[in-house]
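Reviewing the structure listed below.
Just one protein chain is left out here, and the rest sit where they should.
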Amino acid sequence: MSDELKEACGVLGIYENRNNAGLGRDIFYGLYALQHRGQESAGIAVSSGNGIRYHKAMGLASEVFNDEILDDLTGRIGIGHVRYSTTEPNTLINSQPLVVRYKRGSLAVAHNGNLVNSLELRTELQENGVAFQTEIDSEIIAFLIAQAHSGDIAEAVESCMGKLKGSYALVIMTEDTLIGMRDPNGIRPLCLGKKGDSYVLSSESCALDTIDAEFIRDVEPGEIVIINNKGLQSINKNKETSKAVCIFEFVYFARPDSTIDGTNVHMARLEAGRLLAQEHPADADLVIGVPDSGTISAMGYAQASGIPFGIGLIKNHYVGRTFIKSTQNLRTIGVKLKLNPIKEVVQGKRLVMVDDSIVRGTTSGLIVKILKDAGAKEVHVRISSPPVTDSCYFGIDTSSRKELIGAQRKVEEIREYIGADSLGYLSLDGLVKSTGFPREKFCLGCFSGEYPIDVPGEGKGYLFEKR
Amino acid sequence: MSDELKEACGVLGIYENRNNAGLGRDIFYGLYALQHRGQESAGIAVSSGNGIRYHKAMGLASEVFNDEILDDLTGRIGIGHVRYSTTEPNTLINSQPLVVRYKRGSLAVAHNGNLVNSLELRTELQENGVAFQTEIDSEIIAFLIAQAHSGDIAEAVESCMGKLKGSYALVIMTEDTLIGMRDPNGIRPLCLGKKGDSYVLSSESCALDTIDAEFIRDVEPGEIVIINNKGLQSINKNKETSKAVCIFEFVYFARPDSTIDGTNVHMARLEAGRLLAQEHPADADLVIGVPDSGTISAMGYAQASGIPFGIGLIKNHYVGRTFIKSTQNLRTIGVKLKLNPIKEVVQGKRLVMVDDSIVRGTTSGLIVKILKDAGAKEVHVRISSPPVTDSCYFGIDTSSRKELIGAQRKVEEIREYIGADSLGYLSLDGLVKSTGFPREKFCLGCFSGEYPIDVPGEGKGYLFEKR
Amino acid sequence: MSDELKEACGVLGIYENRNNAGLGRDIFYGLYALQHRGQESAGIAVSSGNGIRYHKAMGLASEVFNDEILDDLTGRIGIGHVRYSTTEPNTLINSQPLVVRYKRGSLAVAHNGNLVNSLELRTELQENGVAFQTEIDSEIIAFLIAQAHSGDIAEAVESCMGKLKGSYALVIMTEDTLIGMRDPNGIRPLCLGKKGDSYVLSSESCALDTIDAEFIRDVEPGEIVIINNKGLQSINKNKETSKAVCIFEFVYFARPDSTIDGTNVHMARLEAGRLLAQEHPADADLVIGVPDSGTISAMGYAQASGIPFGIGLIKNHYVGRTFIKSTQNLRTIGVKLKLNPIKEVVQGKRLVMVDDSIVRGTTSGLIVKILKDAGAKEVHVRISSPPVTDSCYFGIDTSSRKELIGAQRKVEEIREYIGADSLGYLSLDGLVKSTGFPREKFCLGCFSGEYPIDVPGEGKGYLFEKR
Partner (left out) sequence: MSDELKEACGVLGIYENRNNAGLGRDIFYGLYALQHRGQESAGIAVSSGNGIRYHKAMGLASEVFNDEILDDLTGRIGIGHVRYSTTEPNTLINSQPLVVRYKRGSLAVAHNGNLVNSLELRTELQENGVAFQTEIDSEIIAFLIAQAHSGDIAEAVESCMGKLKGSYALVIMTEDTLIGMRDPNGIRPLCLGKKGDSYVLSSESCALDTIDAEFIRDVEPGEIVIINNKGLQSINKNKETSKAVCIFEFVYFARPDSTIDGTNVHMARLEAGRLLAQEHPADADLVIGVPDSGTISAMGYAQASGIPFGIGLIKNHYVGRTFIKSTQNLRTIGVKLKLNPIKEVVQGKRLVMVDDSIVRGTTSGLIVKILKDAGAKEVHVRISSPPVTDSCYFGIDTSSRKELIGAQRKVEEIREYIGADSLGYLSLDGLVKSTGFPREKFCLGCFSGEYPIDVPGEGKGYLFEKR
């Protein structure tokens, strides 16, 4: 159950042709739509062409902003960010956008992803006399651009890109230019929209819908988009790069109403459920999903298997962030607060329980137990992705291999551990097929250990720890 | 779309055989499960047999309580409350439980419902010299019990009940006794559970599940349950009363995993969808629900009609309470922030869109528009309950008749207003049938204008306004 | 050093001839001036003739109120309160004014003082069916008035007064009348002022100055002042009562710029210092005061003795409320944070150190030590009031006799305890003389054990503890 996986961030940028009193509000609505990508801090930076103003704080976008603050965030260009930290401490100093003043004026950077060479870049910059105030990659990126920006901003950004290794979907603004940038593998998503004359950049297309912008296209892997009063200029647009989009965006992270690189997430999950039914049929009475992440694939499983689809678990959406410490049985309580079975539905039934993934296995085991306690006769667990066997180095908090049950146990052992009557994972081929893309398009590192970029081995984990 | 209807409150009480350091925590978990019944304030009162301690504040249970506070809420008896105000201002002074000190010690009262004779009772008490500090019915109830309690608490509570008119599911505690009380019509739900030796009273059974208590039975309409060191004593248990359970609990308010008076809410909604399909078939390609309230009935509609069920709208659960003021297009933005269509699903489709109810009609109209903008060819709206034509006087915020589109327009006019290609409401007979109970069991006031108790006419609306 | 004594409360009321948008602001300014009388909570209640609106919260007036809140507190009549609790827990529920709704409308009560028969009154009211929500005397008073108010409000207030024993300076408002009331002994102060057509009631005259009102006269002991559209009506004005004004108002509580019952506080303290010099001369080089409470009497001492006056200790006014817990040496640190000697002033000097009182003795001892550490050759402590030997039952937090060093030790023992080279207390006669009034006018209970009203002995201390 991927509640245990945490996405890194969501980014958004808007370029308008004239000053707009509602700019901050539009960015705020967009961040609202991207809130699932990060709930720890939120921030917005704007410019009317003369300096950058910003506000950022810990909390959900709806907690960080109010009318008074948004009324101040007027302008022509703005970027926003919602954050979940994967490698750095979760404090205000590390919230984004990061805003700096450099020789050419002001610069703001919002980043989704993770640089694998951040330590090298930091060290190199420090050797040249740079001092860091935060622990985020955005600071490195801002400094690289600030140093490189002597002539055109496009050149500075390109030069910066040449030094970055890892994943990055970036939204950057100077006082007169909005820039979007996606790493050459396109690991994290970034798309482009238009609303009237205005351009919008967003991690996911669902944010475009919310602010009534029209989806134009995805920013391509390796592409830099420069938007200013000369219009939109694209760099590296059709350059050949080895694409490696994170397949987990389709499995879990992205909102189902988003379309990434041409494939709708909901449709991919539905198809994954259908393929899962073909790969791992079950002799059962009812298919249920673990809400909300398993629901769509469960519907697909039901469609393909002919077994009726039902709602067997109710999710309490009020749970949110709770500050109640662990008591002896907290973990159980945590799951019970979130999920409650409908006894009348599951009683006496042989269930297929569909979820999107298994990370540590504990949660899955508790859900199986809850269903059995509620009277389910059998629980056949079906997972719409392969076992997670390896860590992610590109912006997802998968915890270390030691904690990944897929890395530590065989499928039959996992089945036993979670108490299921049977257990079936969708194959990697199946998962890839569900997206409609060829295997080469994806980063499948967490399922295969094969990464699109050299990453430190487990032994070199310090690379991400030392700052 | 019943987001426009607001439930009044949720109540919970626990009686333990010995002091329990985790009492406050258990009540907190229970309130968590009842959070959908009220999000404005939360409170817990406890006793170890010597005075009553309490904490209450504005906000969600998870915002009001933290470990430090819960660690102080130890004891043998406790009650909790989550609140949405229907008639009184929403301020701390009106939060519950209400705790008073009277001649026999301390008393705490938590109330779900609405007294229709509160003005008369207040006036009468005031004539006798009583002064009120709050605007809530719980204060009236506490004062009536305080005055009547000379001998046995049971007599005092019974005497109090004799004076109350309206709806009330009450959880009351003295320093040594826990009391549950449900109005003679049983308008608001209240059930009884056990966890080991401990008794639990709760508005809904889902809270029993969350704290691992076993459901025993519903408190009967007109019944008083007295729990103390002599065990559980029931008053009026099998007394003949004219039952009038609020049918809207099944339509919208209660959590689907709750079972009220013997019928599971999820099952009733599923059946309502099936009956709706029979009453109002549609020539369509896909059935979708308006999440979350319409989803289950949509599944029922799909089952009965043979039209495939799909997910066409994604709900943003982070929306929550936002403090952003109205801009010109706020209402639209409000809906767009909450709901986004999946274009790939709805495009080119003739849709059946199922929701649980239509109150003012504005929201439904916006959702139809959103779906059509996303490419839906036709939108056939199906509502799993009849038109809401009359105000509720028993604890639900239906707003006045003037605002109820069901009171002001005919079905065909409503269809036109919301821009649907067709519109069908489930009949009152169908709705009743979906619950498995006879019509006489329910209060159907909001659909029929026939109330189980005399209520003030619209002209007498002041009755609820003056305090 | 009387920082260890805590005053109970400050009250203020304004009656205007017409609605005033600035009413809340004027009351706020007045509370500001009375802030020294209580820093725990602040509240304001106002009426335009139709219901009472109010705001109260924990904290200083400047923390509790802001522009938005004050803008809402418009009206014709209003009362305000600042509070330090002496007998009840310090929580929001116990903050004032207390506002109730009774048969004749709304009523708000703000109280400074302490009823010695509160337990009896509570019990009696409870026997008659009353239930209490707070622990403050104001609730008793509100209930007594609510019960008695059938005809004229004046009669109700008089009847209530007949039942109260103890100290009370009360400011009460209905929707159309402002009432002031001072107990027959006049223990706590209350004065009357005018600002144009408007009447003002205040604990101290300094608040009148702040809001540009003219001082008219003190409310007399036992007097009730009724102000409404018929003008000002006085009850019991010239009735003979046995006056017993708290002399500690002159010693420490009141602000020096206030005039109580005709004597200016600053002048009384100056005179006390002069008399102290006569009673206890010292062979010394410099007179210094312990700021701020001892400064004025130190000046008087210097004048009468001919020894130069100097500033030897600097007070840090930022100390305020600090939330730092005790470490081993907290008490010392507490004093050191507040007071620092000027070495250049005290070095090598034989000092007279004047303070207003000694309660527990610990603080005085620490100040003597600080001065000696800074190089003072001798420290002759002079106290401008007699030893505090008995508890106060009328609204001052003197702690119990056990903690009062004046009750436990002789003067020579105290001198030794605090490490002074000599110690002299002003005699009771001297203190009385400093005020210009006869001894009979005062309550001298804390210095003599003789109280104007029967009070419970130490053994009956429970009277104030049980609620």
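Going in written order, the chains are labelled A, B and C, and every chain counts its residues from 1.
As a working rule, a contact is a pair of C-beta atoms (placed from the backbone, for glycine too) under 8 Å apart; a residue touches a chain by one contact, two chains touch by 3 or more.
From a predicted model like this one, the values you see are computed outputs, not experimental measurements.
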Among the chains presented, those that the missing one touches: A, C
Contact residue for the chain not shown (choose from A:Ala8, A:Ala42, A:Leu107 or A:Leu208): A:Leu107
Residue among A:Ile69, A:Leu119, A:Ala146 or A:Val411 touching the omitted chain: A:Ala146
Sole contact to the chain not displayed, among C:Lys230, C:His317 or C:Lys402: C:His317
Option from C:Phe132, C:Tyr168 or C:Phe309 whose C-beta touches the chain left out: C:Phe309
Given C:Cys206, C:Ile227 or C:Ile247, the one touching the chain that is not displayed: C:Cys206
Omitted-chain contact residue, chosen from C:Lys165, C:Lys336 or C:Arg439: C:Lys336
Footprint left on subunit A by the chain that the document does not show: 92, 98-103, 107, 123, 126-133, 142-143, 146-147, 467
Interface with the undisplayed chain - residues on subunit C: 22, 25, 28-29, 32-33, 35-36, 39, 60-62, 65-67, 70, 206, 209-210, 212, 255-257, 259, 264, 266-267, 292, 295-296, 299, 303, 308-311, 314, 316-325, 327, 333, 336-337, 340-345
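Convention: only the chains that are shown with their structure count from here on.
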Intersection of the contact lists for subunit B and subunit C: none
Fitted rotation between subunit A and its twin subunit C in degrees, CA, nearest 5: 180
Classification of the subunit A:subunit B interface as same or different, half of numbers criterion: same
Averaged-CA centre spacing for the pair subunit C and subunit B, given as whole angstrom: 49
Intercentroid distance (Cα basis), subunit B paired with subunit A, Å: 36
Where subunit C touches two or more other chains at once, by residue number: none
